[in-house]
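Here it is, the structure in full.
In this view, the complex is presented without one of its protein chains, the others remaining in place.
On to chain A.
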Amino acid sequence: MELHVNGETLHFAKDTMTMLDLLEAYDIEEKVAAVEKNKEIIRKTDYSQTNLEDGDRIEIVHFVGGG
């Protein structure tokens, strides 16, 4: 399937995956500040139950510590 992540179109071999799968694929789960799916914010506790579908638009914002 195809997902639009932070404005980039990405292709995945899997046909079903959850938000948690996606974040784990990037290995950034613990630094994630907020995640939106199709403009709707997703709570951390819901990542594993949030199914992603072909064409979904995902925004992932992650924390950085520098300054």
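Just so it is clear, contacts are C-beta pairs under 8 Å (C-beta built on N, C-alpha and C of every residue); 3 or more make two chains touch, one makes a residue touch a chain; residues count from 1.
In this text, contacts and distances are computed from a predicted model.
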{"item": "Chain not displayed: protein name in its UniProt record (\"Cytochrome c peroxidase\", \"Phosphate ABC transporter ATP-binding protein\", \"Dihydroorotate dehydrogenase\" or \"Adenylyltransferase and sulfurtransferase\")", "value": "\"Adenylyltransferase and sulfurtransferase\""}
{"item": "Touch residues of chain A, complete complex, unshown partner", "value": "6-7, 30-31, 33-34, 36, 41, 43-44, 59, 61-67"}
